[in-house]
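We show some of the complex, not the whole, and keep each chain where it was.
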């Protein structure tokens, strides 16, 4: 499965809820304000484990928009919109944590 | 048409936003399509099922009563997060007693709501073909 | 692959419609088929032909129209939920006429239909992706 999260983990509980419901084979894609959770900050530990396993992606265009590309945590993989489409194809059902 | 597993993921409280109501409107339509329909209620979504809602004072209609009708359309898989209930000081007793009649068991009345752990919810979610988020 | 999209928010207030548009454009560029885009909740507001953004800003409605998403019969597959649309003041000629309103605002690249179209999109497509707030 592909889980998308489009809100900051500082503002909403959607990333936390996603992490409660993700199985061992699924991945997370951070989009829109969700990319704030890709930056090194007090909430980084939420995603650190999955990122080490290579299971966290962030949308490059949204990272660039917010001026935080130099802050993105190690092991978080950046993809563009074409990469977003590839993830949707590869990982089956998409769950959006809106 | 082929049969797919559809999950309706409900995470918001009722009335503060329209998502709960308009999710229910889709589920009502879904009943006509002969698919395998499940509903999950997590986070503040559990408040959608709380008994005794009375939105008269805020000028809205009480759409929660519609949940009672879903059993008649074979929509009877309501998965409620145990952790979400507990965090909110709620239990199954606070929720509407939704039931359905099991044709294969002499029309016995059975509960539609299953309180499940996040681990169980994760497994159920992983089996879905389509997930509609509200 | 056949992909369908559900959009839950209107233009400009939230990024949902912009992201969905960029996603749809990228999917088409990769040779996938967008089976249907279903506009629900405030998403119905993306279909307004009255929309006039500032000259230096994107036009979200025209962006969608430019993708020219149609089915084999040539009908638009940018589908606006009728129930959600009526309560938010989005009308095509037919709904305006039925309700005695002198005017309508649905862009011709979109069409109004029922919620069954969303379920059908889920059944017929290989993937359904939801964009919202």
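Which chain is which? They are A, B and C, in the order written, and residues in each are numbered from 1.
Rule of thumb we're sticking to: contacts are C-beta pairs under 8 Å (C-beta built on N, C-alpha and C of every residue); 3 or more make two chains touch, one makes a residue touch a chain.
Note that this is a predicted model, so its numbers are computed, not measured.
Copy numbers of the protein chains across the entire complex in this file follow the formula A x2, B x2, C x2, with one of each shown.
Methods note: only the chains that are shown with their structure count from here on.
In this assembly, the C-alpha centroid of chain B lies 27 Å from the C-alpha centroid of chain C. Taking each chain's centre as the mean of its C-alpha atoms, chain A lies 26 Å from chain C. Taken residue by residue, chain B touches two or more other chains at 129-131, 133-134, whereas all remaining positions touch fewer.
Across the assembly, chain A contributes 93-94, 96, 98 as residues in contact with two or more other chains. Put simply, chain A touches chain B in their complex at residues 1, 13-14, 17, 20-23, 25-26, 93-98.
Contact residues of chain B toward chain A in the complex are 9, 11, 42-43, 83, 118, 121-123, 125-126, 128-131, 133-134. Contacts from chain C toward chain B in the complex involve residues 6, 8, 40-41, 83-84, 114-116, 118-120, 122-124, 128, 130, 132.
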